[in-house]
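Shown next, in structure tokens, is the structure this report addresses.
Removed from the display is one protein chain of the complex; every other protein chain stays in position.
Right, chain A next:
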Amino acid sequence: MSQFILYKGNTRGHANHGWLDAHHSFSFANYYNPERMNFGVLRVLNDDLIDGGMGFGAHPHDNMEIITIPLAGAIAHKDSMGNTAEIKAGEIQVMSAGTGVSHSEFNALADVQLNLLQIWLFPNKKNVTPRYDQRALDVAARHNNFQQILSPNSEDDNVWIHQDAWFSLGKFDESFETEYKIKKAGNGVYAFVINGEVTIDGQTLSRRDAIGIWDTDQISFKANTADAEVLLMDVQMEL
């Protein structure tokens, strides 16, 4: 029997620092809710709005798989591995922090607000050698389809990480229905609605709502509006 937990968008942690307007799906920085610590190995889902030219100066990370998906605008990234890059909407960036890495992230544009999702997963192996990757995604391939954008397999298209996790993005026409099969027995799915309204396993979700589902091998999906856009995170439930 499947189990689920709803995360309404307006119950997320919120911190407005002026240049940064952040919503935290799970406890992060000064937002602490013991009921919202993680969903399996998914530990952080931050939905950040960053003013033009502003951002995070050099800061360290370790032992975390960090995935960044810009929804609007572009990120200017620089790290201690020697990478200098710009990641635009329609692309994905991944960083395995491992033994330690330092990086900075800024809004690359002076006059356009940057909106990004930053996702942290606990790794399945500690103290790996830090690594960086970014890919341009084929945005057309997610029309009425859950397009896999991340997996544990380096041979797969798009990016990979040190964790038994699969991410998919989909953009759907109104009334489109489909099913999503969970990639690995025991994994759960955290579905985050980027835009529009959808119904997942009978639960209606609006923009920025989410649902976590586990103890099942598939979920049902229906788009209720024409602009429905969803990120599925198929993640290991055991820490």
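The rule is simple: a contact is a pair of C-beta atoms (placed from the backbone, for glycine too) under 8 Å apart; a residue touches a chain by one contact, two chains touch by 3 or more; residues count from 1.
What we mean here is this: contacts and distances are computed from a predicted model.
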Chain not present in the shown complex, as UniProt names it (candidates "Response regulator receiver domain-containing protein", "histidine kinase", "NADH-quinone oxidoreductase subunit C" or "ABC transporter ATP-binding protein"): "Response regulator receiver domain-containing protein"
Contact residue for the chain not shown (choose from A:Ile5, A:Leu20 or A:Met64): A:Met64
Per the touch definition above, residue among A:Phe122, A:Phe146, A:Tyr180 or A:Trp214 touching the missing chain: A:Phe122
Candidates A:Thr99, A:Asn153 or A:Thr204 - the one touching the absent chain: A:Thr99
Where the unshown chain meets chain A, residue by residue: 27-30, 32, 34, 37, 43-44, 59-64, 97-100, 102, 120, 122, 127
